[in-house]
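First the structure, which I've put down as structure tokens, then a few questions once you've had a look.
Excluded from the complex is one protein chain; the other protein chains are retained at their positions.
The chains carry the letters A and B, assigned in the order they are written, with residues numbered from 1 in each.
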Amino acid sequence: MAALLDVKNLHVTFRTRKETVEAVRGVSFAMGREKIGIVGESGSGKSVTCRALLGLVRPPGTVTADHLLFDGVELRQTDPRHMQAIRGRRISMVMQDPKYSLNPVMTVGDQIAEAYRIHARASQAEARRKTVEMLEAVRIRRPEQVYDTYPHEVSGGMGQRIMVAMMLIPGPDLLIADEPTSALDVTVQLQLLAIMDDLVQQRGMGLIFISHDLNLVASFCDRIIIMYAGRIMETCNAAELHNAQHPYTRGLMNCLPQIDTPPGELPVLQRNPAWQDGPL
Amino acid sequence: MITVSDLSVTFGRGRRAVPAVQRVSFTVEAGGLYGIVGESGSGKSTILNVLSGLNRRWRGSVTIDGDQQALQRDLAFHKKVQMVFQDPYGSLHPRHTVDRILSEPVAIHRLGQSAARVVKALEEVGLGPEFRFRYPHQLSGGQRQRVAVARALILEPRILLLDEPTSALDVSVQAEVLNLLTGLHQRRNLTYILVSHNLAVVAHMCRRIAVMNRGVIIEELGVDTLRNRSPEHPYTRQLLSASLGYDRQAVAMLEEFDMDD
Partner (left out) sequence: MTTQVEYTTPEGQGRRYHRWLLASAPRSRYQARLGRAYQAWLTFSQNRLAVIGLGIIIVLVAAAALAPITAPYPPNAPDLSIRLAPMSAEHWLGTDELGRDILSRIIYGSRLTLYVIVLVAIIAAPVGLLIGTVAGYAGGWLDVVLMRITDIFLAFPKLILALAFVAALGPGIENAIIAIAITAWPPYARIARAETITIRNADFIKAARLQGAGPARLIWGHVMPLCLSSLIVRVTLDMAGIILTAAGLGFLGLGAQPPLPEWGAMISSGRKFMLDQWWVAAMPGIAIFVVSLGFNLLGDGLRDVLDPKAEGQ
């Protein structure tokens, strides 16, 4: 698989008067048109990594890397105008809570249509048509009606589907989903994942799925990257997760309560300070 | 220990009335570990709010430790029943030190010896005395939740109501807090009611589980039934299979049990 995204030695550092935080310390990975999951706890740097790809890290954050290649284009060198063309048009991002990522004063349909018209020259009528099509693609029944609703009128699950519609309507090659299902109920989660799964496959896209939920990522993605303290601890195929080598990965898997675990103590993750300098 | 009979809670009035809880009944024995699992809007948190006395608009009957409960609760009740909340960042007052947070209940109930009690409560949740004068923003999420548990325990209650106590915590921290709760239950012979949307957590911690949807308990089962994958109600089966992870085929078969869309 030709590399859609190739990241080498990514560092993101935040320097304030009080302290210096190295959020990402030397992350390298490559992906093709496949589904990759990035798993980590809070502070692992998983979200910051993806924001750095999209150029969404503002000062006092600094981004350095050996290279950040998206389809051959070096993302760091790109000037702001070209970055705007890439953002949304070729790489899109869906975030956790549609309550905060949808504009509350515009109808849902108008927002999606706007996302379309930013990247494609189209009339209002054409944009509306495309929007309704997209709403159907994310399996919203009665898309014409939903077009005219406002974000506060829809449920969390539908809000996320609207976000997916908005992010996919310009036809990007790579979709980054940052904890898209964490605020949703478990059955709604799976429905949303199925929609994303189908769309990503149909369009031959790549998908980066960021989550703290190891089980979910293992069952949904093709490959998994496990991050801790700004570094990648381990990368493996989803099917081989049970053979994971790194003690952090094993510890993370073991401390999850499962329906089948007998009651009693859960093995607690013992953090080894050596992991801070662990695999790159 | 706890008997709930025909409990109903409605929010709003007239045409906009929403029945949050509809004629729910269940019993928890002393020393029990009872779980209530359901998705958002199922009414599970509302039940806890009624049991704790935070919600005063309900109909039905609630009996705790032999006493029929009125809408308003008294001081003695609060000594017996305590609650741990979901959000570790919201449940501690940002301007109070840990010491102040823990000594307040002691002062309200006039128990005396607050310094000794505070240190002992911190010890029980695995925090040393150096945490006594810190502010919440100087603590991690797991530490804050431990302080919340210490606060609930300092009055030596018999019943602990747990409202999604680990949902906002990292997975590794969740394991520590769940272990803490398990240990406390054994050592102090408490009665727990644990509410969560996470079936794995509820199945791990509880012996009996009520599954709720849209204000109604649709099934009550022992945890072994879950382990044997043999729940009766289709909604429970669906919840169970959804909790096991993503399965494209299974998703296609998901039914709509509520009127989303």
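Everything that follows uses one rule, which is that a residue touches a chain if its C-beta (ideal position, glycine included) is under 8 Å from a C-beta of that chain, and two chains touch if they have at least 3 such contacts.
Fair warning: this is a prediction, and the values are worked out from it, not measured in the lab.
S.K.: Since one chain is left out of the picture, which of the remaining chains does it touch in the full complex?
M.R.: Those shown chains that the absent chain touches are B.
S.K.: Which one, B:I2, B:V62 or B:A148, makes contact with the chain that was left out?
M.R.: For the chain that is not drawn, the touching residue is B:A148.
S.K.: Quick one: say which of B:Y34, B:F131, B:Y192 or B:Y235 touches the chain that got left out.
M.R.: Among B:Y34, B:F131, B:Y192 or B:Y235, only B:F131 touches the chain that is not shown.
S.K.: Taking the full complex into account, what residues of chain B touch the chain not shown?
M.R.: With respect to the unshown chain, the touching residues of chain B are 52-54, 75, 78-79, 82-83, 85-87, 90-95, 97, 99-100, 104-105, 108-109, 130-131, 133-138, 148, 151, 155.
In this text, only the chains that are shown with their structure count from here on.
S.K.: Quick check: in the complex, which residue numbers of chain B touch chain A?
M.R.: Residues of chain B touching chain A: 39-40, 141, 170-172, 174-176, 178-179, 182, 197, 199-201, 203-205, 207, 223, 226-227, 238-240, 242-248, 250-252, 254, 260-261.
S.K.: Show which residues of chain A lie in contact with chain B when the two form their complex.
M.R.: Listed in rising order, the residues of chain A that touch chain B are 41-42, 140-141, 155-158, 185-191, 193-194, 197, 212, 214-216, 218-220, 251-252, 255-261, 263-269, 271.
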